[in-house]
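As structure tokens, the structure follows; a few thoughts come after it.
As you look at this complex, bear in mind that one protein chain is not there, while each of the others sits in place.
For reference, chains read A, B and C in written order, and residue numbers begin at 1 within each chain.
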Amino acid sequence: MGQTKRIGILTSGGDCAGLNAAIRAVTHRAIGTYGWEVIGISRATLGLLSRPPEAIPLTLANTYPLLTAGGTILGTTNKGNPFAFPSAEGEFSDRSDEIIQGYHQLGLDAMIGVGGDGSLAILRRLAQQGNLNLVAIPKTIDNDLGSTERSIGFDTAVNIATEALDRLHFTAASHSRVMILEVMGRDAGHIALNAGIAGGADIILIPEIGYTIDGVCQAISQIQAQGRNFAVVVVAEAVCDEGGCQVTQTHAQGQSRLGGIGQYLADAIAQQSQAETRVTVLGHVQRGGIPSPLDRVLATAFGVTAVDLIAEGKYDHMVTWQKRQVVSVPIEDAIAQYRAVDPQDTLVKTALGMGIYLGEQ
Amino acid sequence: MGQTKRIGILTSGGDCAGLNAAIRAVTHRAIGTYGWEVIGISRATLGLLSRPPEAIPLTLANTYPLLTAGGTILGTTNKGNPFAFPSAEGEFSDRSDEIIQGYHQLGLDAMIGVGGDGSLAILRRLAQQGNLNLVAIPKTIDNDLGSTERSIGFDTAVNIATEALDRLHFTAASHSRVMILEVMGRDAGHIALNAGIAGGADIILIPEIGYTIDGVCQAISQIQAQGRNFAVVVVAEAVCDEGGCQVTQTHAQGQSRLGGIGQYLADAIAQQSQAETRVTVLGHVQRGGIPSPLDRVLATAFGVTAVDLIAEGKYDHMVTWQKRQVVSVPIEDAIAQYRAVDPQDTLVKTALGMGIYLGEQ
Amino acid sequence: MGQTKRIGILTSGGDCAGLNAAIRAVTHRAIGTYGWEVIGISRATLGLLSRPPEAIPLTLANTYPLLTAGGTILGTTNKGNPFAFPSAEGEFSDRSDEIIQGYHQLGLDAMIGVGGDGSLAILRRLAQQGNLNLVAIPKTIDNDLGSTERSIGFDTAVNIATEALDRLHFTAASHSRVMILEVMGRDAGHIALNAGIAGGADIILIPEIGYTIDGVCQAISQIQAQGRNFAVVVVAEAVCDEGGCQVTQTHAQGQSRLGGIGQYLADAIAQQSQAETRVTVLGHVQRGGIPSPLDRVLATAFGVTAVDLIAEGKYDHMVTWQKRQVVSVPIEDAIAQYRAVDPQDTLVKTALGMGIYLGEQ
Partner (left out) sequence: MGQTKRIGILTSGGDCAGLNAAIRAVTHRAIGTYGWEVIGISRATLGLLSRPPEAIPLTLANTYPLLTAGGTILGTTNKGNPFAFPSAEGEFSDRSDEIIQGYHQLGLDAMIGVGGDGSLAILRRLAQQGNLNLVAIPKTIDNDLGSTERSIGFDTAVNIATEALDRLHFTAASHSRVMILEVMGRDAGHIALNAGIAGGADIILIPEIGYTIDGVCQAISQIQAQGRNFAVVVVAEAVCDEGGCQVTQTHAQGQSRLGGIGQYLADAIAQQSQAETRVTVLGHVQRGGIPSPLDRVLATAFGVTAVDLIAEGKYDHMVTWQKRQVVSVPIEDAIAQYRAVDPQDTLVKTALGMGIYLGEQ
């Protein structure tokens, strides 16, 4: 099985369900099949900036319980771009060389980065600059990486958002209210669209399709005209108010702000339609669940294959899920293929076919 | 089995899980055992104000599927006190006589009211004024009725809040954050206390016990000193800021406001402790779940016995759960025994025994 | 939107989660978009055999609550092949013409059949014989239809089986036992393979790959040698005992037999390895859950597109899920492409990569 290697793994960007399952799979494959060493790097690239680098040995024993654990035992961050690293004084400097040094200080032969498009772009730049051997695993609850049908964390996030909709239906109906659920989705509306269809929403607002408050209120009126006394609205956090994005985004930029687009809609609908409205901002519970079986299978398949790519020396590649198979693609291509919701998507047609208001097409 | 009767049932106040199970049980017992008629009154007392009164016949068939359904098919409201009923012009008038008339127009021999202390006080006043035959079933997610160990809806609400805490733990740990979860609890802290213990919270703030931001931040520092990089805080919506209740309550008075005490804490902790904080306001999902088995058993036992009380002519009584049995008590006594969290409660001691910060005792 | 039509829908074969969501979607699309009539046919083709045919009108109102309901309100059966229909005397006759008559008596312009490969083959034969306009939607918890990546019911079944594994892990570890879980899978091992990976099984036995009790016991010994005192085994009900299929299958042919392959394994392992074993036969709970969000999305997308196929006159086609899109394929091709677990499948490699015993390859 070739030479013994020491490989590292880090998780980067927002956490999600299934990261730990991927860490476990990487460790099992590398140790169990190849007899390598596996090093878990702490808090994304921040662990490589520390001196000595912050990292722990991963073993069959310490990764065994990780299959059902949400989040990442390695920690992660969505701050600290190494090419523009913030100092305490608020200035930014390029610390990429230190990170590359950290990789070498750990004696790594290769590194697996688990992240979304932003994190992977940074990791790839580091890898190219430092001649590091990088393999990537895609994770993002937004599912906006075009080269893979599914990224780790998406299925669980949709499940949690759908469960919230199931619950809100009961209370909406009992109180004759319009309930608004604001879900995550920084740029893409996939969570809102999937959960909206699965949860029987009447109105789904996503950043890819414009809407008007008039349109929303007309949809609500139509529902009332058909004899139903309540409605359920799902909105992605990245959706703007009518006048453009004047509304502070809920989870933008490391802030913790409530009262974003969900609140805006609740107020606007209440004012225009006289309906009683309530808003729920689902927030971080979407990231933190026990991974769904599908996310566990995906993370495990990705983890095993990522290690195999290292064994083959097939660096600078990312594992993807395509037509029931794990297939590798160049990271460069993977990052380039951003996938927002396309108005021609099957699920857009499905939502429209169910009479769901999706905005002005 | 005595004379045939026609009985009514209404649900009043905020909705919760288990109301439909109670409606189903009342219907089964009344029709199946006694051969009576059952009338479901719409939207609490509002259905009795309409002319003709708004109500539907309940049958074994149309109540069969209700065991697992959240909310109430009858609808409910927490507005519209009949003794001070708001007009469109914003004035208030006493419309209690109309409601009493509505009861008679429906030809009811007795009525079962499902509600919390506020609703039951109003229903009892109506019953006394109009000589109506009233039997009560307690429901409140706040579980603040002292005469019954459990009210319908509480167990499910605690389950949902705990599940949110389970999820937040993962993401708190992954990102080294202080996560704050704001749960319901208009006056009493039972949901926060139970979910906080069940969900492994580090800090639980309830309206019954004062706290300081200093105390909260010290508790967080202590956790960090022990080597843990994250903390989880649960706060009841009714908790005030340090200076007294200047903070708008989240769900107060028919408003839909985010950014209440949870946001206040997130900001105050972030400022004083430098910790990264995030807040989640769980909101109406706490009301809307599929009822837990315990809530279904409770609602079914209450519904059956409430009908039996009518059969016995034991009016003006409420069913309660005491030491594994359903026992009836005068509604008057039931309403009088408000139960907030007592600092001597077993669960307060339990939380303190686990090292949870509960405020300044 | 063309001519008004009257279309029928029936569900056939074993029930599963998501059938009702498909019925709801078909009804919404047909009525809401096209203004057609929709007729729900009872108990698969049995409803068309009754005189008058047994069927109910489907409306927006009576299908609204179906999104989250497991099973099928139309009823279904996996008995009663119309070409060899069993009489009370145990003889078989061809009653296909009566079913075709039933279709015409209902005045149908087209019919949507929801079923697995067996049911769809029968429906297609009926359609060809009677010149009926048939469109198909694939459902099977076994997910063995090759032309579609996913069939309705599979994701939910995997979720339920995985949840059982999660639970069995705790009790296996507490009691130092080998726990065996027998899951459904009449011919194909997809449920066992997916749930086994997702649920961290140590041994997965599927009908596509032979095994030996020796191999199983060696795998258990290896686990013990590594210091773990328990093991978890998943086995598909269609797996045979070592000597070939002498073991009565658990759910075969309308019987209700416990003590199939799961029990055989428990006894054989206990005898050979001295391990304490326990077996759980998950059975029909795998069919009956609330559909997962993914199954709801799939069923809704399939339902909408199936109606569109009728609108286009594209009969004799089945909807499929391929690379994030719904695509139609001739039913003939769909039935021909049976897909068992291929030893080259990504998930077989994944399981092997995790050190799971999968039999003798």
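Here is the rule we go by: contacts are C-beta pairs under 8 Å (C-beta built on N, C-alpha and C of every residue); 3 or more make two chains touch, one makes a residue touch a chain.
Just so we're clear, the structure is a prediction, and the values are computed from it rather than from any experiment.
Contacts of the undisplayed chain with the visible chains, over the whole complex, involve B, C. Listed residues C:Gly70, C:Gly196 or C:Gly303: the one in touch with the omitted chain is C:Gly70. Check B:Lys5, B:His175, B:Arg296 or B:His317 against the missing chain and you find that the one touching it is B:Arg296. One of C:Thr27, C:Thr45 or C:Gln263 touches the chain omitted from the figure, and that residue is C:Gln263.
Considering the full assembly, B:Ala198 is the residue among B:Ala198, B:Ile213, B:Cys240 or B:Ala270 that touches the omitted chain. Contact with the chain not shown here comes from a single listed residue; of C:Arg124, C:Arg150, C:Arg186 or C:Arg287, that residue is C:Arg287. Interface residues of subunit B facing the missing partner chain: 25, 28-29, 32-33, 60-61, 67-68, 149, 155, 158-159, 162, 166, 194-195, 197-200, 226-227, 292-294, 296-297, 300-301, 304-305, 307-308, 322-326, 345-347, 349-350, 353-355. Remark: the residues of subunit C touching the chain excluded from display are 11, 15, 17, 19, 43, 69-72, 75-77, 160, 164, 166-176, 179, 229, 254, 256, 258-259, 262-263, 266, 270, 276-285, 287-290.
The rule we apply is simple: only the chains that are shown with their structure count from here on.
Least step count on the touch graph, subunit B to subunit C: 2.
Superposition of subunit A on subunit C using C-alpha atoms only gives a rotation of 180 degrees, nearest 5. Here the CA centre of subunit B is 41 Å from the CA centre of subunit C. Taking each chain's centre as the mean of its C-alpha atoms, subunit A lies 30 Å from subunit C. The distance from the centre of subunit A to the centre of subunit B, each centre being the mean of the chain's C-alpha atoms, comes to 35 Å.
For subunit B, the set of residues that touch two or more other chains is empty.
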